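Only one protein chain is missing from this complex, and each of the others stays in its spot.
Take a look at subunit A:
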């Protein structure tokens, strides 16, 4: 029941804040914040009391929905979902805070959409029914589309359409695969169900399994995004409002990674092993190509967007290395990337608010004017390039260690990606905060609200880097497929 509540709170909050906006534009902000903090408190409480022993599944909730097709409202939480949910509500609350001043128009509708996206993401992380998974998967698209399309920057409609069509196309392939799985399982066992646990051990022919696996995989690779399905991402990130970018980079991309860990690997272990070298190759391609593209950008948000392509490449490499070390690294990477990239987008948004450009060629020498923001950026840039002591280092180190056992050459090239990361990360610092500015700005440093956000993020990324054990311990309880 508590799991259902986690989804219902943002849904109800979304409706409420839409209605409340008619009275006062402050109300939706407080309502949204309250809902997300409540959810955060609940998940944090669960995490704090996370038992060291016992079964994999912490909470389960199951009730019929469409019994006619064997669809049930089936929610369950394990270590992986728990970590993802803590991240979701943490970043969600921050997203409300950053839009406090940025969003002035249609405030109620904005928070409605924000909370619905978060509810959809929560649903994806919790559901153990494949129909429901698809349902939530699609449900989060529309509000995200509105977030980009209404509150975005100049080219917002193009970006929103592209985002929507790419993810929807991937989603429909997944739908076909889900349905095929459903019927194959039904034909073999006589039980027609979308239940994840029942479908886990569906006997089927190798060739069929490969096709179905590709259906799932493409949907998740579009979301992740992996080369060559990544082209929607820079547009969507660049045009979205700051809160939208944070949600996109921090959470939406993670649903793709989560899908791979939760569905692709356990449902199709043999097929995954069969395709693993190719997928790892695509992962490495993403790491290097994404990094190079990032280096070439002049638009700050676009640059950060391409770094996501690069970082998410590590997720692919790790997920298909098939060993426990790499899986822990992947989970770590999902969280660390969510926080570090989210933070960079927040900083880019704050800069844009002050100087109204995202072009890094027009910046420079900003450190002297905004030392606090500069040092915060420094921390996250360092995180992004994988400096020890910060979360991303732990993640990438674990992934590389794991993939070394699986495929050495892939690991070598993935490690080269770290060098590329250093190049683009330092370029951000150099162009924005050091060097000579072409224009003179009068700027104010971070205000109190921004400081709260940034400090929270800095704490999180430092904690992940210096004391990763709680996260690793929690994720270890999850039953990934290790061969």
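Just so it is clear, a contact is a pair of C-beta atoms (placed from the backbone, for glycine too) under 8 Å apart; a residue touches a chain by one contact, two chains touch by 3 or more; residues count from 1.
Here is the rule we use: contacts and distances are computed from a predicted model.
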Item to check | Hidden subunit of the complex - UniProt protein name among "Anti-sigma factor antagonist", "Cbb3-type cytochrome c oxidase subunit I", "NADH-quinone oxidoreductase subunit N" or "Branched-chain amino acid ABC transporter substrate-binding protein" | outcome: "NADH-quinone oxidoreductase subunit N"
Checklist outcome for this item: Per the whole complex, from A:2, A:15, A:38 or A:175 the residue touching the absent chain is A:175
Checklist entry - Out of A:150, A:243, A:346 or A:363, which touches the unshown chain? => result A:150
Checklist entry - Considering the whole complex, which of A:27, A:125, A:164 or A:320 touches the chain not shown? => result A:164
Next on the checklist: Can you tell me which of A:142, A:401 or A:416 touches the chain that was removed from the display?
Outcome noted: A:142
Checklist outcome for this item: Note that subunit A touches the chain not displayed via residues 65-69, 106, 131, 135-136, 138-139, 141-142, 145-146, 149-150, 157, 160-161, 164-165, 168-169, 172-173, 175-176, 179-180, 182-183
